[in-house]
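Left out: one protein chain. Kept in place: all the others.
Each chain carries a letter (A, B and C) given by its place in the written order, and its residues are counted from 1.
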Amino acid sequence: MDNNTLPEKIVGKMYDNDWFSQWLGIERLEVKQGRCVLKMTIRKEMLNGFAIAHGGITYSLADSALAFASNSHGRMSVSVETSISHTESLKEGDVITATAEEMSLSNKVGVYHITVTNQNNKVVALFKGTVYRTSKEWFPVEK
Amino acid sequence: MDNNTLPEKIVGKMYDNDWFSQWLGIERLEVKQGRCVLKMTIRKEMLNGFAIAHGGITYSLADSALAFASNSHGRMSVSVETSISHTESLKEGDVITATAEEMSLSNKVGVYHITVTNQNNKVVALFKGTVYRTSKEWFPVEK
Amino acid sequence: MDNNTLPEKIVGKMYDNDWFSQWLGIERLEVKQGRCVLKMTIRKEMLNGFAIAHGGITYSLADSALAFASNSHGRMSVSVETSISHTESLKEGDVITATAEEMSLSNKVGVYHITVTNQNNKVVALFKGTVYRTSKEWFPVEK
Partner (left out) sequence: MDNNTLPEKIVGKMYDNDWFSQWLGIERLEVKQGRCVLKMTIRKEMLNGFAIAHGGITYSLADSALAFASNSHGRMSVSVETSISHTESLKEGDVITATAEEMSLSNKVGVYHITVTNQNNKVVALFKGTVYRTSKEWFPVEK
């Protein structure tokens, strides 16, 4: 992925130090202001005792999408509340894609819907995230 | 941990095949009907681009606690909706404990609060989980 | 509103005995399987101490939309978990519209997004609702 735009530059910097997103094998398909699309594959060590993906795996992909989409505007943003409904189970080898969309953005608060689908384009999880937008810039303009 | 009681037997069976909970390094401190206490340590590969624990790590610990506490009654139970507020950040080496408490239990639905604290007993995350209780038993009584 | 289709017939029956939805002044703009659109106007007695609509007003409109959309399939459905983000404040005289969309439907569980907008088409609240679908029919087929 190129780092030409500000959102790509910010998310590139975040991703390069994000060991857990790397362990998950997250690929960035699209990064724009207030939006991003991420993809990953379910591996054996991501399964729970029901032999399906642990709920934390899908949550983690969606939570990375929330962080990338909300920080992409330039101001550091932190999650204050997130929720997720797991609507379909996932097994080893399934490929999931998370699409983050900005539903609302004010000076201090942003709200995002992240929809996670599988390789057959079926919805597997619905995530809603709220962030607090700090006043700290990722790349402060020098004066 | 012994597997003397039914809750311990069920959770033991769940845990033995739960590769992701094992990757997280989750220890079971207590398992009872409708309740469990889990513990783990934050490792470097669990950090995100801010050098703090990825939100998915704390979520995963709490989600395992939800699964163990809700299945402990004997009927297979699946998460339908979960939410988490991350109230304090965590760094490498921090030790976190999740305590699941049953707030409500009806024939079909259970609601749980899971409180996650750090080694200084400070609340780092508040999780609420709702499960659907299937009619399938973990250990069906033979007739 | 006509009561020609099954969803309209069910929602008509629900609405006729729903004193609180009537107190709110809710109008039904559209009722289909898994979907409905409702509208109402903010009155003075709906305001809180900040002179803006009480959060419970917007929640109530969205919650009625959830009930109507999820019951419209024919089986009685009950809310198990709902969440709402209030993204814009509302004042007396504002007209709000709630659109319920079915995001996921399985045999036992349905998940809905309800978006509430004001008269300028601006999003004022984002609601997510999960229902449990009982096996009880609104209009059982006689055999």
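Going forward, a contact is a pair of C-beta atoms (placed from the backbone, for glycine too) under 8 Å apart; a residue touches a chain by one contact, two chains touch by 3 or more.
Given the structure is predicted, the values throughout are model-derived calculations rather than measurements.
Colleague: Of the listed residues B:Thr5, B:Ser106 or B:Gln119, which contacts the missing chain in the full complex?
Modeller: B:Ser106
Colleague: Using the touch definition up top, pick the residue from C:Ser70, C:Ser85, C:Thr99 or C:Thr115 that touches the left-out chain.
Modeller: Hidden-chain contact among the options goes to C:Ser85.
Colleague: One chain isn't shown here. Among C:Met14, C:Leu38, C:Ala100 or C:Ile114, which residue touches it?
Modeller: Considering all chains, including the one not shown, the answer is C:Met14.
Colleague: If the hidden chain were put back, which residues of subunit B would touch it?
Modeller: Against the missing chain, subunit B presents residues 83, 85, 87-88, 103-104, 106, 109, 111, 113, 115, 123, 126, 128, 130.
Colleague: For review purposes, identify every residue of subunit A that touches the missing chain, sorted by number.
Modeller: 80-81, 83, 108-109, 111, 130, 132
Colleague: Hey, which subunit C residues sit against the chain that's not shown?
Modeller: Its contact residues with the unshown chain are 13-21, 23, 44-51, 54-57, 59-61, 63-64, 67, 78-86.
By our rule, only the chains that are shown with their structure count from here on.
Colleague: Let me spell it out: compute each chain's centre from its C-alpha atoms, then which one is farthest from subunit C's centre?
Modeller: B
Colleague: Which two chains have the most C-beta pairs in contact?
Modeller: A-B
Colleague: Centroid of subunit B to centroid of subunit C, CA atoms only: how many Å?
Modeller: Centre-to-centre distance between subunit B and subunit C: 33 Å.
Colleague: In whole angstrom, what separates the CA-based centres of subunit A and subunit C?
Modeller: Computed value for the inter-centroid distance: 29 Å.
Colleague: List the centre-to-centre spacing of subunit A and subunit B in whole Å, with centres computed as mean CA coordinates.
Modeller: 22
Colleague: Hunt down the residues of subunit A that sit against at least two other chains at once, touch-wise.
Modeller: Where subunit A meets two or more other chains at a single residue, that happens at 83, 85.
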